[in-house]
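The structure follows.
Omission of a single protein chain aside, the complex is shown with its protein chains in their original locations.
Presenting subunit A:
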Amino acid sequence: MSENEPLLSVQNMEKHFPVTKGLFKRQVGAVKAVDGISFDVFKGETLGLVGESGCGKSTTGRLVTRLLEPTAGKVVFEGQDITHMAQGKLRPLRRDMQMIFQDPYSSLNPRHTVGTIVGAPFRIQGVETEHGIKKAVQDLLGLVGLNPEHYNRYPHEFSGGQRQRIGIARTLALKPKLIIADEPVSALDVSIQAQVVNLLEDLQNELDLTYVVIAHDLSVVRHISDRVAVMYLGKIVEIADRKRLYDSPMHPYTNALLSAVPVPDPKSRKERERIRLTGDVPSPLNPPPACRFHTRCWKAQEICKQVEPPLEELASGHRVACHFPENAPQQAVQTPATAG
């Protein structure tokens, strides 16, 4: 693998969940949870994936880890196409690609001890450890800041933050290269969120990890990510470096999201203009044609309802799918030929 080849590359990935009706399960439609998204993740970086509930973030995570089968498109991991690889062939690759789950209350089996849970990766993958599984598990517990003596305890004896640490210890067991974190902190108290986010960052530096962090909390994503992708209704609408995205967002949807982040200082809050989106997210069963955001966009014109804007690179490393981007460099702004 060459230096600038991405660790993970997703190309035009789609996932449509069929909607069936009647006795014979006739397919009457499809929920387009993920509808053609592409992104690359490079070694050592953290890609944040943000968007509203139901925009397909979690589905994307599950597609990449092959917990779900993509309908179309390609997933390439370390140069290997794993899109439709059989589970048996995929098993050894799973060591290098692990997942952190959203809900620490449901991601740990209540009937197993912490030792069994954190030791499961070794048993499932048949990995030999130098001083036995118990020692390896205790090292992992120490690594995530838990008492190694808690080996024999059960998950219900821990708090939410501690449980998430147990989940992280399990994820780290096989020393993966890529970790998909699906809302790793959204089920936790704000005070615990910081602990877990900082733990993830420390582990990244220590173990040279690559993250894809799925979250709906923009401040968490800002804190942890190097690059951020914004999703809306199964599509990526904007992807850029963290600084660029937060300082000069181009897509109206990103603008709206950022303006919804609470500002702690009341004085600067007054100066800021808030964008209030009206209406609900349209149903992914029947998404709006062309630009999917046009039903809620204040800049929408006729072209937005007819021509789907491509995800174009308008500045270096900053790609946007919009006909009327904001904060765009002058030369890049296209004047739509026909409007009306």
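In this text, contacts are C-beta pairs under 8 Å (C-beta built on N, C-alpha and C of every residue); 3 or more make two chains touch, one makes a residue touch a chain; residues count from 1.
Criterion: contacts and distances are computed from a predicted model.
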item: Among "Peptide ABC transporter permease", "Cytochrome c oxidase subunit 3", "Putative HTH-type transcriptional regulator YugG" or "Molybdate transport system ATP-binding protein", UniProt-listed name of the chain not shown; value: "Peptide ABC transporter permease"
item: Among A:Val28, A:Ile124, A:Leu207 or A:Ala260, residue touching the chain not depicted; value: A:Ile124
item: Contacting the left-out chain in the complete assembly, out of A:Lys32, A:Lys57 or A:Arg94; value: A:Arg94
item: From A:Gly167, A:Pro184, A:Gly234 or A:Pro249, residue that would touch the chain that is not displayed; value: A:Gly167
item: Identified contact with the non-displayed chain, of A:Thr113, A:Thr129 or A:Ser219; value: A:Thr113
item: Subunit A residues that touch the omitted chain in the full complex; value: 62, 65, 67, 87, 90-92, 94-95, 98-99, 101-103, 106-114, 120-121, 124-125, 142, 145-154, 156-159, 162, 165, 167, 170, 174, 195
